[in-house]
Structures are given as C-alpha cells and as structure tokens.
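In what follows, a single structure is set out as structure tokens and then discussed.
With one protein chain withheld, the remaining protein chains of the complex are depicted in position.
What follows is subunit A.
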Amino acid sequence: MSTPSGVLVVGASAAGLATAEALRRKGYGGALTLVGDEPHPPYDRPPLSKQVLAGTWTPERAHLRTAEVLDVLDARFVLGDPAVALDVPTRTVVTASGLELGADAVVVATGVRPRTLPGQADLAGVHVLRSLADSLALREDLLVARRLVVVGDGVLGAEVAATARGLGVDVTLAGPQRFPLEAQLGPFVAGVLADLHAERGVRLRLGSAVTGLTGDGRVDGVLLDTGEVLPADVVVVALGAVPATEWLDGSGLTLDNGLVCDARCRAADGVYAVGDVARWHHDRLGFPLRLENRTNATEQAIVVADNILGAQRSYEPVPYFWTDQFDAKVHVHGTPAADAEATVVDGDPAARRFVVLHERDGVPIGVLGWNMPKQARQLRLHHLAPQAPLPEGRR
C-alpha cells in the first residue's frame, strides 16, 4: 500500500490525537485533519471524574497538549462539528455543518457515549459524566448538593462517589452487583473496595437494580426494583457507555458493539478504528475485544498509524486499566473475571497493599494490584502472555 496523501481522523480525543501524533512521528508529511464534536482541544478523560471534578485541577490542565504543541502537529482541527456520515468507497466524511472532507485513510475515533435512564433528560439535577462540560456541570451541582445518588457500580460510578465524598457530599452508591466493580475486579478485590467506600462514609445500596428516577422538574429520588426510593437532589447516571457509531448507520460498515475491525484494526479498505469505539479481533485471545481505557487509546493508535503507513501489524495488548479511589490505586492487568480463582500473591489486604492473581482452570488470566503498581506489573510480565504491541526494537 502506498503512503496516503490525506488522513482524516474522526474524533479529537486521546485516541484520535495519539493517531495523528504517531503518524507525524513516523514521518507522515501529508494532509492531516481531525474532526471533533466538542469545541475543546483534545483533553484527557480520566481526570474528569477525579482531579477536575474535585476542583484540584483547572479544566485547562486536562488538555492533552498546549496550543503551541498542537500547532507543530500541522493538522487541521475541525472542532465543534460532529461527523454525521461516512461514504466508505470514496472515504468522504460529512459533518453536521455540511463540510465534506475526503481522505485516503479515515480513522474512526469517536469513542463512546453514556447510557441513560428513561426520562432523565426531563429532570434537572441528573448528570452523566463523559465530557469536560459534564464534569464542570456536575461539580457545580455537587458544591451545593446535600444528597448525591450515583446510579451504577462500575469504575466511573465508584470514582465519582469517592470524589464527591471527598467534597463532603452525602453519597449513596446504587447498583445491581454485590460490590462496586465486581465484574471488573472479581468479588475478593471488589469486596475490599466496598469496605473502603463504607469506611469513608459512602452509603452502599448494592444488589438492587435501579428502575427509574422520581421528581417533578428536578430529580428528588432514585427508584429501586425493590420499590424503595433513595432520596437525592443530585443524581449521576453511570451505567456504562455505548460506542458512538450512530453516524455510521447505513455506511455498510459492520457495527456490533463498536465498529468491527480485523486484527489490524481495519474496518474496510482505508478505514480504521481506534480507542473506545474499536472492536477488533485480538488474535492471541482469539475473540473480538473492545477496550474502554486510556492506555489502549495510545497503544492502539501507534499500531493504527503503522498500518496506515503500510505495516501489517496485529494489535494484541494485555488489557490494562487503573482506577484511583480515596487512597487506593488499583491497577488491573489482563482479563480478571468474577468466577476466577483469586489468590493473594504479594502484600497484605489488611494493610491495603496487595496483589491478587486471577486464574481460571489453573491458567493465569489477570493480575490486580492494590497500592502495589510495580509488583502488579512485574507479575503481569511473569504470568500473562507478553505484550505484543511493543515497538519493534523492544521485542
């Protein structure tokens, strides 16, 4: 494949920017355009539920690059103008304002959008958290809130609960699992996390599904499937996210819980996907995978940039994410599972410094570190298959 003369990246967040930067680093000198639906320059999302929400960072500090650095990238940024359609044969993207942008290679990096509860749009005081604007709006409400209910017991919900508690708000965390993050961490580590939240004064109302919201104009409660109502003046809905692929309906691309790609992150000839939206075939694991985490955005972007420039690289990472809640820094490598056998292999859970190994049928599948990131990484190296997407020189 010849070097493209124009690359269009749809999505101007971490994965889109990382793709553009990797192309330039690898010597790509052609036209480069990034299209983003938000008006802001690229920013980082992990701080939105932590430092930005807590107010310890100004919003600008979450920007991934300064204006000067973006200048040097020599890319055209079309911001605040979402893509609404892609014509695959001609690789032409149409934006909401009517721009038609053509390119030799199109990179889909549109991320995900939060799931919502029925009727939540009509109630004031109900928030989702995905964008900088979401984070700032939530912070404004939290500063005067008395009772926050977080709907959703995953990573985002638990992080918001921890941050809000740090702001002195009365917080209830509601969700269907027995412990927060049980699906991601397994019952053992999730149980320690539940203890931590309880100690820090988060009310855990877990084990019941949320069925709706109550209120007239402004939210005043969260309805559980038990019939119980949790009173609230602010609610955060953190029920996970769905890939932002609506704009690709009718494009002919395969959409199934993400933009479906081959092992090289290619959805069609000259069309690639990267980041939260990409569901690519992980060759070594042998099944399609979609990862919503920050490290994946950078590492997948490097592989996609290589492949745009003619390489034939498969993307085979060991999945990795981290979460910070109160004083806990939890680092998760591989694919831990709720039904895996969990063994403490280092440290001491009572001291809140430990590493847990997850095994299924005697095969290691995940390593979880609690305030022991270094040891967790070392065990990851030892137990999990070597990480494939390293640059050639390090293999």
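Everything below uses one rule, namely that a contact is a pair of C-beta atoms (placed from the backbone, for glycine too) under 8 Å apart; a residue touches a chain by one contact, two chains touch by 3 or more; residues count from 1.
Keep in mind that, in the parts below, contacts and distances are computed from a predicted model.
J.: Select, from "Glutathione import ATP-binding protein GsiA", "Na(+)-translocating NADH-quinone reductase subunit B", "Branched-chain amino acid ABC transporter permease" or "Cytochrome P450", the UniProt-recorded name of the complex's unshown chain.
T.: Matching the unshown chain against "Glutathione import ATP-binding protein GsiA", "Na(+)-translocating NADH-quinone reductase subunit B", "Branched-chain amino acid ABC transporter permease" or "Cytochrome P450" yields "Cytochrome P450".
J.: With respect to the chain omitted from the figure, which of A:Leu34, A:Leu53 or A:Ile302 is a touching residue?
T.: The single option touching the absent chain is A:Ile302.
J.: Looking at A:Ala96, A:Val363 or A:Leu381, which makes contact with the chain not pictured?
T.: A:Leu381
J.: Hey, which of A:Asp44, A:Asp153 or A:Asp276 is the one touching the hidden chain?
T.: A:Asp44
J.: Tell me which stretches of subunit A touch the chain missing from the display.
T.: Residues in contact with the chain left out: 18, 21-22, 24-25, 44, 46-47, 50-51, 66, 68-69, 72, 294-295, 298-299, 302, 320, 322, 324, 329, 373-374, 377-378, 380-381, 390-391, 393-394.
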